[in-house]
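One chain of protein is taken out of this complex; the other chains stay put.
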Amino acid sequence: MMQSIFAIQKSGIGVPAVPMEEVVIAADLSWAGLILLLPLISLVLCGVCAAMRVKSKAPAMITAAALAGSFVTSVALYLNYVPPGDVIPLLDWMNLSWGESRFDAFSANFALYIDSLSLLWIMFVTGLGTLITIYASEYMEPDLGKGYARFFAGVSVFLFAMGCLVLSDNLLMLYLGWEGVGFASYWLIGYYYQRPSAVAAAKKAFIVNRIGDLGLALAVYLIWVTFGTVQYDELMSVLQANDWRPEFEGWSVTAIPFLLMLAAFGKSAQLPLYVWLPDAMEGPTPVSALIHAATMVTAGIYLVARTYPLFLMEPVSLQVVAWVGGLTALLAATIGMAQFDIKRIMAYSTVSQLGYMFLGLGVLTTYGAAYHVFTHAFFKAVLFLTCGAIMHGFAGQLDLRKLSGLRHMKGWRITAWTMLIGCLCLAGFPFTSGYFSKDAILAEAFVTQGPGFEILGWIAIVTAGLTAYYTFRVWFRVCAGPVAFEPGDELHDGDAHHGEFHPHAPRFAINGVLLVIAIGALLAAVPYFLDNQADEHLAGGWIADMVHDSTAREGLPAGHGDVDGAHHATILGMDPHAAMYYISGVVGLIGLSFAAWLHLWRRSDADALSRWMRQRIWIGWLPRAMERKWYVDEIYHGVVRAPLWILGHMCHAFDRFIIDGLLVDGTARLPRTLARWLQPLQSGVVQSIALAMAGGVAIILLAMALFMQFDWPGGAH
Amino acid sequence: MFALLLLVIPILTAVAVLFVPERTIRTCAFLGSLVAAGVAILAAISFGGWGNGGWGLEYSTPLLPLYGIHLSLGVDSVALLLVLLTAGLMPLAILGSWSGIQHRIREYYTWLLVLSAAMTGVFLARDLLVFYVCFEFTLVPMYFLIAIYGSSNRAWASLKFFIYTFLGSLLALAGLLYVAWAAASHLGEWTFSIPALSDFASAGLTSTEQTWILAALLAGFAVKIPLFPVHTWLPLAHTEAPTAGSVILAGVLLKLGTYGIYRFVLPMVPAAVVEWAPFLAVLAIIGILYAALICWVQTDVKKLVAYSSVSHLGFCVLGLLALNPLGMQGSVLYMINHGLSTGALFFLIGMMYERYHTRDMGQIGGLARVMPVWSFFMVFFVLASVGLPGLNGFVSEFLCLMGTFAAGSTGAYPGLLGPWFAAVAALGMIFAAMYLLIMVGKVVFGPVREPANERGPLPADLNLREIIVLVPLAVGCVYLGVQPDVAMHAMEGAIRDTLAIYPDLAGSVHDMLASTGAEP
Amino acid sequence: MTVGMLAMAGGVSLAHALLLAGALFSIGIAGFLSRRNLIVMFLCTELMFQAVIIVMAAFGHWYWDFSGQVFIIFILTIAAAEAALALALVVLLHRRRATLDASAWRELRE
Partner (left out) sequence: MMDRIWFLLPELIMLTGAVVCAVSGLSRDVGVRRALPGIAIITLILAYAASGFVYEMPSDEASVGDAAAVFPWLARMMIPIASVVGVVLVLVQSGFVDRSYEDAVAAGRLQFDPLRSNRGEFWSFFLLSLGGLMLTSSASDLIWLFLALELTSLPTYVMVAIGRKDRVAQEAAMKYFFLGAMAAAILLLGFGLLYGATGTMNFAEMRDVLSARAGETGSIGSLATIGLLMSVLGVAYKLAAAPMHLYAADVYDGAAAPVTAFLGFVPKAAGAVGLMLLLSITGWTESGGSLPPAVLVTLWVIAVMTMTLGNIGALLQDRVKRMLGYSSISHSGYILIGIIAGPGAGYSAVLIYLLAYGLGNTATFAVLASLRSGGQELERVDDLAGLRERHPGLAWAMAISAGSLLGFPPLFGFWGKLLLFIAGVASGHLLIVIIAGINSAISAWYYLRLVALPLTGQGEGAGVTVERSSSVGPRYAAILTCVALILGPLLLMPMLDEADHAITQTTSVSEE
């Protein structure tokens, strides 16, 4: 049974199938390699700084400059961009060949695949990377001369790996970037390496990501075996031409998207692999902002978008993506509601928002997912960076119960107001960027037909309300209300004067970056209203343009005026898109007002509510479970880690006692044991020796006489 | 002539070391090994077989013409790569034991150099008996290195190492002699030339004979690799061996086993290999996972790395058994990569041990603060070992698994392994990350814990000599990670030659599968 | 049965001689294994030698071949040499231990 992109229509999820144009090889654009080279150079220079124990801010400057260079190069590449894109070969990596056919060769090189999707990603990655590096140059000040260079080296590694991931022209280089960002994240989460929790979190992040990587690796194998190539351009033309290995058609076509999904869920912290992301907050806050909110965690969305045609070949896979995304969004939001650590709340909100993005991918709107990635990158960066500023100023204090009224404090106004901007966007407050990008996904959940997609849509709407609630819970608690604070336990040298704690407000670099990104978060709504350049039938403005020339083009929204067959669904009697503007706005406001009631106007009510719930058996488990993250970590520990650990000990014991002790040493002991048995023969008495000898002779002679066939009379004749 | 030089220079240096004044021993040994490395590089430059298969650097003189035994040397590109690895590791091993070995240094360097000659001889051999003599002789220097310079349990470890591998190789010898005899009775005259015997055996032996010979050869090579379940000598030997001994053991000696499979098992008994590949692959996979799980619960760092060798070499065997160029090139590359990264890990552990006299993860921790340079290298090589893309381990591991995954789907090559084998084996990637990162997390990161006993005379962090030991390995790791093509193109022809007999067997494999009702 | 067959096969005299030799050899070996006195043990070996001599003589007679006889001479010579050796040894041993019990000598054992 042949399945192809065209076969999708049968399954009811209609997508237009447009043949793709050929991508050209453009060696003359090899200056684009600077995007990857500059972070590498900065890595080396940071390494030199670390080795020379430089005590100035040089590493930050170098890194910021390098990343800015990368950003400029990316923009220049965008300006030079001609659809449908280019492949820019940089360096040979692996080329094996043992025959004529495509299946008798394997090749994966360092080459850049430039299309609009990769450009979209690389631009916001490098742009935000630059800004956050500048922010970090101030944030990391206390570590000057200690881990400062190491930190920025890590950032450089991350940007390099992320560049590889986004720009690669084949799955293997993507894999390199994929593991590379995982490693960078390990590096940076474990930055405070003397804190055991940070080391454990780093380890957890790497290992959980490895599980996803396993999926990616197997997917790469399967893709190569099935299609004979791992390069995107070839892969796409193979798919177009239905020119793959027929014997692999059935199961491998089904398996590929699920394996890719595993990878994407690992990297983008979806169920069931999301557990590492909240722990990753052990890293310095700029890292959380850059890697664990804005950029790296969106790699999963990028992967799915990049390999979208493979997902389209197996419709069930996209349905799974949608459901996993939706459920993750809800689950993480419920956990986020019950946390007190503002960074963790943001972390769960990231998981939740990533869930939205996967929901978008699953309901066939790569556009919505990409747009949400874009807006989320800005507003979540703002939120994290403000959290970081607070943490920085209050000696690591992150408990929202111990901070209050920040907006009234001197020097903290910019922090408070930029945080408000971030919160508004996250909560989907009408006419903020988050509002538009979220709606693009929500609406599509009602439009696209799939198993229970409507329920999924309602789940997403409820989640939107919860999001608004927990977001403003943070803001109202921390920034509004009366001024009150307790310092955290990470006192720096300059913090305490005469035994009294003075929070030190952020200075120029932090404030400047906060402002810039906050403005960016607001402006992220603008692309929605831009005209479509590539195809006037499309809706969605610039972002849709950026998805249009890529492999993810099948998930683009058709124009609003264009009432084609796909848009027949209605919600509350309205066109879903139109309806969603109202519904999500209202839901957001409801969440916001709950937050305002419980955390701004009558904070005591919140405690009363919590007490009330905890005392009721029928509902008491809920807040507890939410606070304990639905016991997912414990479940993993009990179901996976502990059994494996026990198995490890069993294997070790087996190795020591059975294989080595019993089999090896036992065999080695055998000759000695045998010798001990035979020792009585050597009693030393001449008669017994003689007896043994004569007995031996007799036995041999008798045995021969009995068992050999003698012709007795044949002797003397 | 290069071949003879490669063999003779270490021996001459060893003899020289026996007689030079006490103070110049190390220098002499180091220079000798450098010269050997230089000659190896010259040999590599002059070698004409890069990429296109065939033998080079040939040298032959009769030893026992009655039995057709010749001192016949020569390399194909795979062997030459391993010769380069050996010659390259040797100066580092000598440099690395500069301060670690304080007594009986004359013998120490003699043994080290003799060992290098023997290992080189294994890779250079083109005659069965030359191979066997060198293969066997590697035991002696290694035995002494462990028995004289090892830790507390050295006597038992060296004995076990010796007898275990000796027994295995004697059985392999029996198998090889059988092949030689079968060839002699078929050809009418004795020959011990490896190519001639391979040509004969692959076609001239029945499948029953091939199966038995496979068993005999594996008795020798599987112990050396070591393959589960004959691996238990290795952790013991590694824990007891001195640093350079461990480095050489992991770096080169284990590769003698996989090289033996490459050189003898695959070309000589193809039918048996095809038939038994799944079984052996299962053993390799059990080894990968089993050893990885054991690594997880180790507290002795060196033992952990030793078990990780068992796990890693499982991938290498899997790649060989994939019976296609992908897996095999990955596997050969793996041999080199494992030599670099695990060798370096043993160096690092040795350097730690020299300072703290313990390898117990429970006693030691947070060294990143005390020894940042050491920690940098530790993390670097652990990552190379974990298989981080961009470093060397990744490429080979990836190709081994890919070859396994694609076995049977790569052109005309037969293969009974397949996706499931690769999928299960790939779990080893996760486990590797787990145990190695746990180790790093304990030893390098976390709060500082140092054992009570005072430091040795060494400075807290690595000195220049130690850095010089590690840097070439690190450079090698990066280079092979970024430019694996250089090595892979180099070995391409030789591997194609080795596999050339397999496509003919594809038909019989399908018949076999049809008869057993299995599906490819 | 054996006796009858031998008799049928080779005639009475040979069979008798061989039986005698067999009996002598058996007595010799039984004595060697059971007696402890060194001299008696040596005599038992002499018995065995004599048994062989009878075998040789009988077959030599049977084949009408002299080499059996020749061998007998040499066997006797060797036996004489051994006797000399044995006696010397016995004297030596007796001096050391003042006993001729073979089982007194059991220092060399496991």
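Which chain is which? They are A, B and C, in the order written, and residues in each are numbered from 1.
One rule holds in what follows: contacts are C-beta pairs under 8 Å (C-beta built on N, C-alpha and C of every residue); 3 or more make two chains touch, one makes a residue touch a chain.
Quantities reported herein were computed from a predicted structural model and do not represent experimental measurements.
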*Omitted chain: which shown chains does it touch?*
A, B, C
*Per the definition of touch given earlier, which of B:Val15, B:Leu31, B:Ile105 or B:Leu170 contacts the omitted chain?*
B:Leu170
*For the chain left off this view, which of A:Val24, A:Ile455, A:Met574 or A:Ala675 is in contact with it?*
A:Ala675
*Where does chain B touch the missing chain, residue by residue?*
62-67, 129, 132-134, 136-137, 139-140, 143-144, 147-148, 154-155, 158-159, 162-163, 166-167, 170-171, 173-174, 177-178, 180-181, 184-185, 216
*Name every residue on chain A in touch with the hidden partner chain.*
668, 671-672, 674-676, 678-679, 681-682, 684, 686, 689-690, 692-697, 699-701, 704-705, 708, 710-712, 714-716
*What is the set of chain C residues that contact the non-displayed chain in the whole complex?*
18, 21, 25, 28-29, 32, 38, 41-42, 45, 48-49, 51-52, 55-56, 58-60, 62-63, 65, 67-68, 70-71, 74-75, 78, 81-82, 85-86, 89, 92-93, 96-97, 102, 105-110
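Convention: only the chains that are shown with their structure count from here on.
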*Find the geometric centre of each of chain A and chain C from their Cα atoms only, then give the gap between the two centres in Å, rounded to an integer.*
95
*Would you kindly tell me how far, in whole Å, the mean C-alpha position of chain C lies from that of chain B?*
64
*Tell me, which parts of chain C touch chain A in their complex?*
2, 5-6, 8-10, 14, 29, 32-34, 36, 41, 59, 62, 102-103, 105-110
*Would you pull the chain A residues touching chain C in the complex into a rising list?*
679, 682-687, 690-691, 694, 712-713, 715-717
*Where on chain B is chain A touching in the complex?*
160, 163-164, 229, 232-233, 290, 293-294, 296-298, 324-326, 329, 366, 368-369, 383, 388-390, 394-395, 398-399, 401-402, 405-406, 409-412, 419, 422-423, 426-427, 429-430, 433-434, 437-438, 441, 444-448, 482-485, 488-489, 492, 496
